[in-house]
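As you look at this complex, bear in mind that one protein chain is not there, while each of the others sits in place.
As written, the chain order gives the labels A and B, with residue 1 at the start of each chain.
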Amino acid sequence: MKNKKKSFGGLGQLTIPVIALCLLVIFNLVRDMLFIYYFKDPNYVSFFSIELTKNNLDNMVFAGNLISIINGASELAILAMGMTLVTAACGGQDISVGAAAAIAGSVFVKIIKMSPWVNGIVVLFAFVCACIVAMIFGSFNGTLVAIFKIQPMIATLILYTCGRSIAYWINGGATPTVSSPVISAIGSFIPGIPIPTPVLIVIAMAIVFKLLFKFTALELFTQSVGINQSAARLNGINSTFIKLLSFIILGVCVAVSGCIGVSRLGLINHETLLLDIEMDTILAVAIGGNNLGGGKFKISGSILGAYVIQMLTITLYSMKVSSTDVKAYKAIVIILLVVIGSPVVKEKFGKLMSKLLGNRSKTAVKGA
Amino acid sequence: MQNEILLQMRHIDKVFPGVKALNGVDFTLRKGEIHALMGENGAGKSTLIKVLTGVYRMDGGEITVEGKNISIHSPQDAQNNGISTVYQEITLCPNLTVAENMFIGREDGAWIKHKDYEKRADEILTRLNIPARSTQQLENCSLAVQQMVAIARAVDMKCKVLILDEPTSSLDDKEVNMLFTLMRDLKSQGVGIIFVTHFLEQVYEVSDRITVLRNGELVGEYLTEDLPQVELVARMIGKELDELMDLGETEEKEKKETEVFYEAENLSSTDALPFNFAIKKGEVNGFTGLLGSGRSESVRAIFGADKVTGGDVKIKGQPVKITRPIDEMKNGIGYLAEDRKRDGIIAELSVRENIILALQVLNGMFKPISRSEAEAFADEYIKVLNIKTASRETPVGSLSGGNQQKVILARWLLTHPDYLILDEPTRGIDVGTKLEIQKLVLKLAEDGVSVTFISSEVEEMLRTCSRLIVMRDRHIVGELKGADLNQAKVMKTIAGGEA
Partner (left out) sequence: MKRFKAMVMAGVLALTLVLSACGAGGGSGSGGSGGLIKVGVINNPPSESGYREANVKDMESVFSQANGYELKTFYSLKNDEQLQAAQGFITEGVDYLLISAAETTGWDEVLTKAKEAGIKVFLFDRMIDVDQSLYEAAVVSDMAKEGETAVNWLLSQNLGTYNVIHIQGAMGSDAQIGRTGALQAQFDAGKMNMVVQQTATWDEAEAKKIVESVINSGADFNVIYAENDGMAKGAVAALDEAGITHGVNGKVVVMGFDCNRWALRELLAGNWNYDGQCSPFQAQIISDIIQGKTTISSKIIINEEKGFDAATLTQADIDTYGLGE
């Protein structure tokens, strides 16, 4: 409702991620046109083509770049939701999410391996355990930030540094594997449903967040704490609790994405599971138009941000750009996005627009 | 010597968006005098100081030093013209030595050898009788000595005009005396000192002349010995009689009801000394006193805004334990903070969200006010309080000061409090809105709400309050009601002492 109303006058916070997505779509369309009509490459498959194929487990599933994008961005999108909340409340970011996800994933695998057989209940129990562990680590971070008032980046640096070692202790050095129809149903496809399960989980998490904001006053309280902590306190908001809570909620997101990561391949590699995802997560939050200094936020922006990052990666992959170079290209695009989204550019652009439109009468409410 | 004019500021204007902070202010400083600059909050004294030290550019007027016209565009310009400032918060580096602090960042200090400037620093310290050694770490010195080192630094930079901005606010009596000795020393050496403080006694102890500002305008310049304390207070506070105002007689304001709503004994907080206080149902009372007298700190203690350190509190006769604002809110108390920007508005959130905030907190995390309900509340109060906003979704930060204040008022009114504490609700807002707020206070009282009202404008308080608690130097020094509620009596009590 809210978004619809706003979209008439402009997308507000979502302008940047939407523009970025559009640009990527246009870029790929142009590339498609070139290959199909100019080079007349008969083997060329459109970037946007989606086909229904039968996978090796005899399920009909969708496949194509678009599916790869929304599927591949799942962990990132889920982490970005939690990170948005932490960013809003604490004005800082958790850089330990990748390491914490490795821990959660290790716990998930450990519990499943301890059981003599694997079924839905065992997997659910393992997930709950992973959640609890991730929430404990989340509250550890949260305590450092909310009670000891340590800068979030510094506080989470601790877990960032030691998290993957902790994950190693849980399962040992080799890459333990678990295989079960339940695990592959979580990580790839549920028989009969052609959409990758991680995508469904992202949708479920988004709904959970939506409900959380609908049935609690968390959104208002978090924003108040993030914008003006002193005023929030004088209005009776327990800012320590709100910050701690944001880290615990992020902990749940970490557990979910860690378990998806493990389930995709049925294997845990504590060194590479969701490696370097913390920076992508923070970027997703930033691209989503959220202020990294805290305050007002929009979860939907961060989710879009995650898809922008993934679409960029897949686009570059489909152009056979070397994956070592992908990072450099990503950096360039992100610099552009962040600069375009900066208040300085926005202001300049706004002035330019009003000049172009010949708006002589300024209708600013400010300073009245 | 005292007749030789050192510094003259003429017709100084300074305009901020929407506010004329200084309006044709004159200020004259003579050689070898200590000149107190007085005024309440928003009177323009800090603006004047900042114009003089190059922090702000003036919009009109002229400044002469020793008869020469000068222009000041930066703090560096000010220093080059012999104008130095020592601020309230010490701006030195605590981890450097005294000598290093005296010479750091100075053009003439850069090429001097360590030993040399330690020697030079010791000479100055001895000359000024400052009990510190040049090689001492600054952080090992007392606050007063640190303050004095800052002054010594200024003196060594050949300053002619020394500005001391609230230098005594964190010093104890003994330290204040040390500082005064140093000030008198400098005075005898011909330095002109501008002394900004809110301690009246200190003004009378050390200053030769007083300039009073009010609302960005010059009230007058006086010899200290010619201006009794009560007169000074009257000039600072002023008498902005409002002819439009017709709020009925004082007697009517006294309520017949006797039920005490809130009662505190020996209540103290980290910022407030122990005091006793009680308010009846439907009563409007006020805390008055000059800035820094402890009036805001006391009401903050009542709301638990600062950490409460002791005292017994009863609400409706029942003992309650107060530690945090939420405890008070649950007992039906609301608090509109003095500093609207820092403690009041959530600037980036909408008017709607700001209005429902306190009620939402009271409802708790799990009973969110629905969107439609919130919209209805917001619309209602925008109408009732006549809040001028583009829409209820406008960020509150883009509203004018008066309308922001109304939003916060709405926030508390929405909680239907039994007792509302309003600290400077009328500061920095236009006359019309001031009247509306005063009327609202009286209407609330009629409806049985107790109100504590603080304003630096005594007139306003006389019109609204049936009882005034007067504070000076962090203590309650009097309680006025009935016939005593008149300007003369209030001024006298605020000024205290010999007046």
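Following the convention adopted for this analysis, a contact is a pair of C-beta atoms (placed from the backbone, for glycine too) under 8 Å apart; a residue touches a chain by one contact, two chains touch by 3 or more.
Quick caveat: nothing in here was measured; it's all calculated off a predicted structure.
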- Task: Going by the touch rule at the top, give the shown chains the omitted chain contacts.
- Result: A
- Message: Can you say which of A:119, A:161, A:322 or A:342 touches the chain missing from this structure?
- Response: A:322
- Message: Using the touch definition from the top, which of A:63, A:190 or A:279 touches the missing chain?
- Response: A:63
- Note on the structure: Touching the hidden chain, out of A:168, A:213, A:241 or A:329, is A:168
- Query: Contacts of chain A with the missing chain: which residues?
  - Reply: 43-45, 49, 53-57, 61, 63-65, 68, 72, 165, 168, 172-177, 187-189, 196, 261, 264-267, 269, 271-275, 313-314, 317-318, 320, 322-324
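Here, only the chains that are shown with their structure count from here on.
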- Task: Would you kindly tell me how far, in whole Å, the mean C-alpha position of chain B lies from that of chain A?
- Result: 47
- Note on the structure: In the complex, the residues of chain A that touch chain B are 1, 214-218, 220-221, 223-224, 227-228, 230-238, 295-296, 365-368
- chain B residues touching chain A in their complex are 17-18, 303, 305, 324-326, 329, 335, 337, 342-349, 353, 356-358, 360-369, 371, 389-390, 394, 398-400, 411
